[in-house]
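As you look at this complex, bear in mind that one protein chain is not there, while each of the others sits in place.
So, chain A:
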Amino acid sequence: MRLTAKITMLIAVLAVSACTNANRFDNGAVDLNAATGNAGGILPGSASDPRSPAYFQQTVGDRVLFAVDQSSLSPEARATLDGQVQWLLTNSDYNAVIEGHADEQGTRAYNLALGARRANAVMEYLVAQGIPSNRLRFVSFGKERPIELCSEEACYAKNRRAVTIISAGLTG
């Protein structure tokens, strides 16, 4: 995820305006046409630009966590998602892909299905709060892409997640 942020910033600094593969699930694919505008001293696209995906990721909060083998949203998760809703409503040029993940305690196929449940729980919440479903997609990575590597609950807790990845809007 940190890598995605770096890439986003780098692209913004270079002010390259190529519209990359809007229809594909490229995590870092950001339509920079949408990130321009009156920034008033704020570097457009940087984490300090409230309209930037980097801001969404770092300040709004791009992820929610889940209990073991669960896909229900905690109050804390809902608060984060409410922030995501506000951002997505304000920045209607962006779409989002929600990635669901599981920790390593489980078999591969089940964890794929469990990750899908988690991503879908997020997607349904965002849609219920007014984000058009055609701006959202989801995918599960099961236990294939942990961000924390230890085999302890401290790591597992961070790996049981759904991450909302901002992508270029189809209209970019």
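Observations, loosely collected:
Here, contacts are C-beta pairs under 8 Å (C-beta built on N, C-alpha and C of every residue); 3 or more make two chains touch, one makes a residue touch a chain; residues count from 1.
Just so it is clear, contacts and distances are computed from a predicted model.
A single chain of the complex does not appear, and UniProt lists its protein name as "Tol-Pal system protein TolB", one of "Amino acid ABC transporter", "Tol-Pal system protein TolB", "Probable glycine dehydrogenase (decarboxylating) subunit 1" or "Ribosome-dependent ATPase".
The chain not shown here is touched by just one of A:Ile42, A:Val139 or A:Ala157, and that residue is A:Val139.
Interface note for the absent chain: among A:Leu112, A:Leu126 or A:Ile166, the touching residue is A:Leu112. Within the entire complex, the positions of chain A that touch the omitted partner chain are 24-26, 71, 104-110, 112-114, 116-117, 120-121, 124, 137, 139-141, 144-147, 149-151.
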